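All protein chains but one are shown in place.
Residue numbering begins at 1 within each chain, and the chains themselves are lettered A, B and C in the order written.
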Amino acid sequence: MKIRVGVVGVSGYAGLELITLLLKHPAMELAAAMDAEEIGEKPLQEIHPRLRGICELSTFPVNADRFAALDLDTIFLCTPDKVSYKLVPQILSSGIRAVDFSGAFRLKDATEYPSWYGFDHAIPDLLKTAVYGLPEWNAKAIASARLIANPGCYPTSVILALLPLIQAGMLETGSNIICDSKSGVTGAGRGVKADLMFSEVAESFRPYSPLTHRHAPEMCQEIGWEVSNFTFIPHLLPIRRGIISTMYVNFQRQISSAEIEAEYGKRYANRPFVRLLGSSRLPELRAVNYSNCCDIAWRLTDSGRKGVIFSAIDNLVKGASGQAIQNFNIMHGLDESTGLL
Amino acid sequence: MKIRVGVVGVSGYAGLELITLLLKHPAMELAAAMDAEEIGEKPLQEIHPRLRGICELSTFPVNADRFAALDLDTIFLCTPDKVSYKLVPQILSSGIRAVDFSGAFRLKDATEYPSWYGFDHAIPDLLKTAVYGLPEWNAKAIASARLIANPGCYPTSVILALLPLIQAGMLETGSNIICDSKSGVTGAGRGVKADLMFSEVAESFRPYSPLTHRHAPEMCQEIGWEVSNFTFIPHLLPIRRGIISTMYVNFQRQISSAEIEAEYGKRYANRPFVRLLGSSRLPELRAVNYSNCCDIAWRLTDSGRKGVIFSAIDNLVKGASGQAIQNFNIMHGLDESTGLL
Amino acid sequence: MKIRVGVVGVSGYAGLELITLLLKHPAMELAAAMDAEEIGEKPLQEIHPRLRGICELSTFPVNADRFAALDLDTIFLCTPDKVSYKLVPQILSSGIRAVDFSGAFRLKDATEYPSWYGFDHAIPDLLKTAVYGLPEWNAKAIASARLIANPGCYPTSVILALLPLIQAGMLETGSNIICDSKSGVTGAGRGVKADLMFSEVAESFRPYSPLTHRHAPEMCQEIGWEVSNFTFIPHLLPIRRGIISTMYVNFQRQISSAEIEAEYGKRYANRPFVRLLGSSRLPELRAVNYSNCCDIAWRLTDSGRKGVIFSAIDNLVKGASGQAIQNFNIMHGLDESTGLL
Partner (left out) sequence: MKIRVGVVGVSGYAGLELITLLLKHPAMELAAAMDAEEIGEKPLQEIHPRLRGICELSTFPVNADRFAALDLDTIFLCTPDKVSYKLVPQILSSGIRAVDFSGAFRLKDATEYPSWYGFDHAIPDLLKTAVYGLPEWNAKAIASARLIANPGCYPTSVILALLPLIQAGMLETGSNIICDSKSGVTGAGRGVKADLMFSEVAESFRPYSPLTHRHAPEMCQEIGWEVSNFTFIPHLLPIRRGIISTMYVNFQRQISSAEIEAEYGKRYANRPFVRLLGSSRLPELRAVNYSNCCDIAWRLTDSGRKGVIFSAIDNLVKGASGQAIQNFNIMHGLDESTGLL
């Protein structure tokens, strides 16, 4: 007896990745594939040729009135911020749990939405009840959540690497943290944009949205750091998948690599998807892509007063759909790695 | 005293390549950069960041009334078929020579335009006077032309390879010619299309427009072959530049590699841009990209009754802008390789 | 109670892909990871960083004396031809079944080995008993096989597309078949070679081994066609994975697309991994990569007397490791798609 779930926003890359994972999951049944109205009813395999012969479902336009009748346990929203903002209350009031991939419920402070997301957030209560779905840190709250704010891809790579050090009081109070991140192009979604055309991106590389990317406040909120002391510069890699974040930190005192290893080890012992590479190995995207793993490595400088932390994830798996499944597993009392290994 | 030229359609990839070559050409002066009206006046270096600090010109909307006043010797049209179709008569009647990159004047038979190009061609006289600008074959006519129909990129790669064999009577009359071509993405232009987004093309590969590509009748016209005996299948390579065409032919009789070499050698002796690799080497895109060269190699099968011919060019140079400059050089009595080596 | 299997040649790309699939397979247990002597004992996760935290096994040097003691049901050989040639008899005589990825047991005629594979084949009896492991065609023989010659990647893409038409008598007897194939670089293995360095392959494209590739006799043997009427030209794509074969055939008589569809449909009904795209869709690598599927499409020319057949596979999955698992499933009475969907 599988758990019936629905997906809204099936036509994008996160939607495809989620469906691919759902179809292999032993406890989930993809019962409803929904999309924005303009697509109408369309076989999933026409939208995603990968799914030919594998999934016979057709999309139908999302319709709040029908939510209750769909008999779903959970709906995953792979939708833009404003669409999620509108749909999530309807889903919850239909008695269905929601795992939202957008940023609409990630920030706790509603007053941050106008400047970072461009819209007024009028349901601050939902911001309070939403659980930030980073399983390595919030498993207990996730287990009983009705609304999961699934973390952004950059934040996943950054928080997993920095939070253990910060919670252990290792980073110098008030010092600056620098995150130099590099992401594959699927992180930008499947929207048709001139600057994401193949001939503009291929054989090139560039920074974008320096200091202004909306993932910055999300990271700062979760690691408990001032945005003004946090420098986040994302770059666009000429590949489809994967994020490497290179983070530069100042320690409160002289730190040894063994102390760092011990701290990470303590936090991530028994967590199946965080892999500690230590101070002699280095991450690379080919080791994490197509998996739900996050690889973390580090180097110390300046006699242990400064550090460089590296982390690598697949933006579509641990940075989106794999993490959503991991959250779902926890919400349903399953082993968190079910369907993900 | 340089020759003043203009370019219409500066915002695309062929436009950029042409401008880059023009700026290095010892005898040409880029005097006017024009584009479709919607762009308006805009510095070229904003459209193409490569040109920062190198070209101070701004585009202005193309305007037939101004052509005469621009004091130009030649206008290069890097424009869509229908735009060229409309502009070329105006350019010529202003006393300016035209080198047209589109297909609007490549086919001799006006009745082919509705089916292959989707519009009625009402100026068949211009089709007669237009010279097909393949310098290795039509240098004499090019020298005195007022209107050059600059060849398509696929046709350049195919005609240069096949025409010597056909003119020598080597190919079996009525037999089928197969062209399996592979092109980089810039060949599709700079238009914003969903199926040319980075994440759709990268790490993938696919055929497209099989048997229906509009370059097929152009090739057949130039090599003198029936379209019904000509199978052209283009494929999209996940790189920016370059075309390799693999052509399968049947010989009229048993042929030796030495005969083929002799025939090519005779045709292309002293032609600076055709390089014969023979029957032991093979072309590769990295050897021709960013150059105006066409590399040709071959293999014989079936005791010399069948052959495989390979050719490689850079679609933006020999397949477009380099060839246009080569045509310009011949039109002005310059060495055909001026500014191209 | 899982079936214990071993792998020889774990350090290459097919080995990694096989291990990745094995680890997810519900009925298989990877009990022994072996490699050539020079590697010695080494954790698999050092050879393949993808396997960190997922597989704790270490390789050990392959040793024929130990085969019997390993208590294995099947050994997969991801080894070069000559290594497989030497090991397979030892494996079989230890009472273990063998699935060999090399070409050492694919050709039925031992006299072909010196010219195509460069060594004398002195165990023709094994060539007779070896079953060519293409499950869509040889499922019955596979079920009881002790030695599977797992098909080559190019042959898989070609045979699946051509054999239905040939067995139906549709292709003109004695006519020429042309296979223009394009493969990602992992098809060449993980050996360190100058012409497979990143900077030689990236942003380029080239044919290689024209008319001389050792997969040609394998294809001809399986489709029952004369090598002299078979033109096989492989090309190297600047991507990691995937093969598209574009095949040009002559029909015995005028054929309709519906007849082709009917024939393919008949042959591949209920075969989970062959997907028929028909005469209006086209394959692309992104639809088959990371899956065990083979996509087939076609177009007719010359009033149905000629045809173009397209097929696409992932060379590492359907072209190697996925197919090996599919064979294993059939050998053990499992559903052939077990662990592959």
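Basically, a residue touches a chain if its C-beta (ideal position, glycine included) is under 8 Å from a C-beta of that chain, and two chains touch if they have at least 3 such contacts.
As the structure is a computational prediction, the values presented were derived from the model and not from experiment.
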item: Residue of C:239, C:300, C:313 or C:330 touching the missing chain in the full complex; value: C:239
item: Absent-chain contact - pick from A:239, A:276, A:317 or A:330; value: A:239
item: Contacts of subunit A with the absent chain, listed as residue ranges; value: 176, 178, 180, 182, 200, 203-208, 210-211, 228-229, 231, 233, 235, 237-242, 244, 246, 248, 282-286, 289, 299, 301-302, 306, 308, 310
item: Touch residues of subunit C, complete complex, unshown partner; value: 13, 185-186, 190, 192-194, 196-203, 238-240
item: Chain not shown, touching residues in subunit B; value: 23-24, 49-50, 52-54, 203, 272, 275, 277, 284, 286-288, 290-291, 293, 295, 341
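Just so we're on the same page, only the chains that are shown with their structure count from here on.
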item: Chain whose mean Cα position lies farthest from subunit B; value: A
item: Identifier of the chain whose CA centre is least distant from the whole-structure CA centre; value: C
item: Between subunit B and subunit C, centroid-to-centroid distance (C-alpha), Å; value: 39
item: Length of the line joining the C-alpha centres of subunit A and subunit C, rounded to whole Å; value: 36
item: Distance between the centres, which are taken as Cα means, of subunit B and subunit A, whole angstrom; value: 46
item: Subunit A: positions in contact with at least two other chains; value: 203
